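My structure is below; once you've seen it, I'll send some questions.
Only one protein chain is missing from this complex, and each of the others stays in its spot.
Order of writing sets the chain letters: A and B. Residues in each chain are counted from 1.
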Amino acid sequence: MQVGIISWGSYIPRFRIKVEDIAKANGSNPEQIKNALMISEKSLPGIDEDTITISVEAARQAIKNIDSKKIGAIYIGSESHPYAVKPTSTVVGEAIELGNNYTAADLEFACKAGTAGIQICLGLVKSGMMDMALTGGADTAQSKPGDPLEYTAAAGGAVFVIGKEDVVAVINETVSFTSDTPDFWRREKEEYPSHGGAFTGQPAYYRHVINATKNLMEKAKTRPENYDYAIFHQPNGKFPRRVAKILGFNEQQISPGLLVGYIGNTYSGASMLGLAAVLDIAKPGQRILVTSYGSGAGSDSFDITVTDKILFNQKRTKKVLDLIKDKIYVDYSKYLRNTQ
Amino acid sequence: MRKVAVIGIGMTKFGQLWKRDLTSLSVEAGVNAVRDAGIHQKDVEVLYGGTMSGGLFINQEHLGSMLPDYMGFKNIPSVRVEAACASGGLALRQAYIDIASGMHDIAVVGGVEKMTDIGTYSITKALATAADTVNESNFGATFPGLYALMAKLHMHKYKTTEEQLASVAVKNHLNALDNPNAQFHKKISIQDVMDSAKIADPLKLLDASPITDGAAAIVLASEKKAKKLSDTPVWIKGSGHATDTISLHDRDDLLTLSATVSAAKQAYLQARLQPKNIDMAEVHDCFTIAELLAIEDLGFVKKGKSGKFTEEGYTKIGGKIPINPSGGLKAKGHPIGASGVAQAIEAVLQLRGDAGKRSTNSENALTHNVGGSGGTSVVHIFER
Partner (left out) sequence: MAVPKIWRKIPEYYNLIGKLCPECNAKFFPKRTVCKNCGCTRMQDYKFEGKGKIVTYTIIRTSMSDPEQEINEQAARNIPYALAIIKLKEGPMLTAQIIDCGDSELNIGKKVKKVFRKILENGPSGVIQYGYKFKIDK
């Protein structure tokens, strides 16, 4: 039985702020920041948007032209669920008129909550427990003014429906690499996250992404050159490029899924939106590798093959590239107002 | 139906009256009206009190019991009437029906609102309950917002200009200069209105009536009692009342308050008069656009032409049909429940010849009181 993605949907808020406007507010050198992080602007939510509204908009795109009443589960992953208790997933369920016959829960694992959701949905469908399951990753990331995270913390999300009929992208294999690594965290009642600075590099991001990817390729018996696309979690423009090089992937493979330069780090939405952007353009038969990363820490890696059913889906959903282009710039004061 | 007349009037000054509470305002107006009528407290048989919300403004309901108590009317039947901003006008109508039907012979009608004990946000929220809170206010429709939606469309459809809207405020402020009870005694110009802070495009601060405390009361009597007690009874010749959808978006025509059209029709029919026979009118100008819509819906000018009509001076004192010689809600003030009754008081003063410098030399007068964005409308016609 072939199980995989049967449809997807994306949403990025319209507002953008340029890195140089944030740099000016902090009294920093804009060019220096842009070069260090390799990002030029990021997205931010409207004052009336949050992880729930983003998930709903993405989910509404994802259920176009599928029999959404067959969805048996909803799992939305985020670091910025509007409620600590009361799930995002049920609001999404109500907003897509799913009725009452489904299970749901919210997920949290820093930036990889969404991909963990994909694995859960795979299990539910593969085991025969249900025909379809919906998962998403979305965030309206918060950052303290003056903290380097301010340049990258962004807003956006993507939703995937996993199923076994009319599969547009078969998930051949998935492998994870997980450990207890305190690189980036936020305590229950704290407003902003804290992080270990340079510790977030080698022992955290690189260790998990590299191991997960290598283990996946071993299991799938593949090598980097077998893949048409490679998507890595993208906290900034430097990390994914560097890890791609280390693993043996080239600029052509990672470019279509590398969105951080234009929209920033959408946290739980990051790898998910990267994958969505690739699915928007992938051709039947092409092969995709995705490795997410969530602080705390873990990486989920996937080996995906696109089927010819993808062409129909590509016509009906809003493309990530169009969402990126549909933008309104705001200045720093409006940015603060919207994100407070 | 018996004939009914106004035989006494009394009102407080309108304004931000920090030292006064609701009962002291009501008592001043009520007692003055009773004195003006030349009767004693114990002659009053029934009280009709109009106020939009004792609950939201001063956390007090059961005003039906409280008001006659404090006014010195013992054990009488007393009714609190509510129709948002038309509470006063509707209280007047209910009292009129009471006496006309023969139930009672002498009634006091009061209208009162004490708005300023709570903060601006709470006031705005209270006023928003005159609209559909679940389907309008909840989505961001403030009161000025709803009237602004009407103004925007009137400007789009009939080419009404912001200056024409402003001319309503300018006229009413000018009229109020000669009204000692008015909240504002300040002359303003078109430019002043245009320069004032924008509230909801195209309406600006000076397009809007203010937040006001105040009370107004009148004494109504049956024909027999009126002729016995008063040398200057002012008769209610016509009374009309109608409702329309509470939400603006449910209306058949966003630019016609069909409640006004219907209420006016009833009043004209009963009084055997037509719009062209009316000498003056006190209309509900909660916003400048409201006065423009009112004079159209009351039949004084064709739909769409009210802007030009006002700009060219036809509605000033001395003009073809003076509108709001008292200063209107805009300059006299708008203590919500009191306004409908205060309009009747202006009609009576004018018809008695006691309006001083703002006299319009009228033989009849029409009053027009609206609730919300047009959900209720009450129209009365008075004659000497």
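Here is the rule we go by: a residue touches a chain if its C-beta (ideal position, glycine included) is under 8 Å from a C-beta of that chain, and two chains touch if they have at least 3 such contacts.
As the structure is a prediction and not an experimental result, all values here were calculated from the model.
A.B. asks: Quick one: jot down which shown chains the absent chain touches.
C.D. replies: Touched by the chain not displayed, across the whole complex: A, B.
A.B. asks: Of B:V31, B:V79 or B:I118, which one is in contact with the hidden chain?
C.D. replies: B:I118
A.B. asks: Touching the hidden chain in the complete assembly: which of A:V56, A:I171, A:L258 or A:V290 does that?
C.D. replies: If we include the chain that is not displayed, A:V56 is the one touching it.
A.B. asks: From the list B:S101, B:N138 or B:S189, pick the residue that touches the absent chain.
C.D. replies: B:N138
A.B. asks: Since one chain has been left out of the picture, which residues of chain B touch it in the full complex?
C.D. replies: Interface residues of chain B facing the absent chain: 118-119, 121-122, 124-125, 134-136, 138-142, 144-145, 148-153, 156, 197-203, 247-250, 254.
A.B. asks: For the chain that got dropped from the picture, name the residues of chain A it touches.
C.D. replies: Where chain A meets the chain not shown: residues 14-15, 46-50, 52-53, 56-57, 60, 82-83, 91, 94-95, 97, 328, 337-338.
Going forward, only the chains that are shown with their structure count from here on.
A.B. asks: When the centre of a chain is set as the mean of its C-alpha atoms, what distance in Å lies between chain A and chain B?
C.D. replies: The separation of the two C-alpha centroids amounts to 59 Å.
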